[in-house]
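A single protein chain has been removed from this complex, and every other one stays in its place.
The block that comes next holds subunit A.
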């Protein structure tokens, strides 16, 4: 690719490399922002996922080892896909948190190394804000209520006065964690993701089994549902009949679990939309790539005279490009993360970030 400064002597675009590894996905992406219009162009978006065997989850130490082993390969691929030279890159963005400690640290160390090696500035990014900004950029949703649903987070968010404010959230485990752990009960494959395989199985489900429904105002809880779903799964595996004497299949349980937890998510989102008077809703995070959830959200939004915005797995599921994008937005407002402060943290709330790039 041509040198950006060659013809005019003035930069036409800014380029950031983003590194994400807060959970089992290692993602590195390169993004360019037009200096004048601010328009974002995805130059590359490479991801490598640590997939654990069916019936198990991913442990922090194994995941961290995976990220360390694949970082160089993924970074090289991202650079060659993007076709940019190291000299063209303005900053290195990395996930500061929230996430799993081990994997976060591995990637932060790698990002720091790149910054020192290439003499670039570092930008630490909040993972959740990365999801939100990428979702907005891809869908063009101006000021939506955001439902952020993944293996680690469940939040209903609305923007107000330079913060992404959390209106509702899961009181215990995240919805994606509930789905992931349910998948283990039936040893459903983790490849490409347990949630994806539950979604496919659920399409054959016919019987709606009663599960707890736990919404408290704009918050919700998933641990009780998981416990009950696991109990039912154990019964199905033993060949026992359901609570009403019906013959249940794993597909029925996947279907029932999805219908129940998604109804809860749509309900709390609707409440937040009514509260702030919004009609647009944006779904981000890995669970957001579920088509059934998108359809349910669409039906709710349509009734309120609005619409749902969602992205596909490239941007919904953790990726490096969203970290590059959100990091570059902050970089353009003058934000930097000095080397001595380039730490990472497991706890980092969405509303802690000062969103200087929005009005």
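As a convention for this text, a residue touches a chain if its C-beta (ideal position, glycine included) is under 8 Å from a C-beta of that chain, and two chains touch if they have at least 3 such contacts; residues count from 1.
The criterion applied here is as follows: contacts and distances are computed from a predicted model.
Of the candidates "Replication factor A protein 3", "Large ribosomal subunit protein mL43", "Mitotic spindle assembly checkpoint protein MAD2A" or "EKC/KEOPS complex subunit BUD32", the chain left out of this view carries the UniProt protein name "EKC/KEOPS complex subunit BUD32". Touch with the chain omitted from the figure is made, among A:62, A:81, A:230 or A:259, by A:259. Summary of contacts with the chain left out: across A:171, A:234, A:291 or A:339, the touching residue is A:171.
In the complete complex, the hidden chain is touched by one of A:119, A:140, A:217 or A:338, namely A:217.
Touching the chain that is not shown, out of A:297, A:316, A:330 or A:355: A:297 (per the contact rule at the top). Seen across the whole complex, the unshown chain contacts subunit A at 22-23, 97-100, 104, 127, 152-153, 169, 171, 208, 210, 213, 216-217, 259-260, 263, 266-267, 270-271, 273-275, 295-297, 299-300, 303, 346-350.
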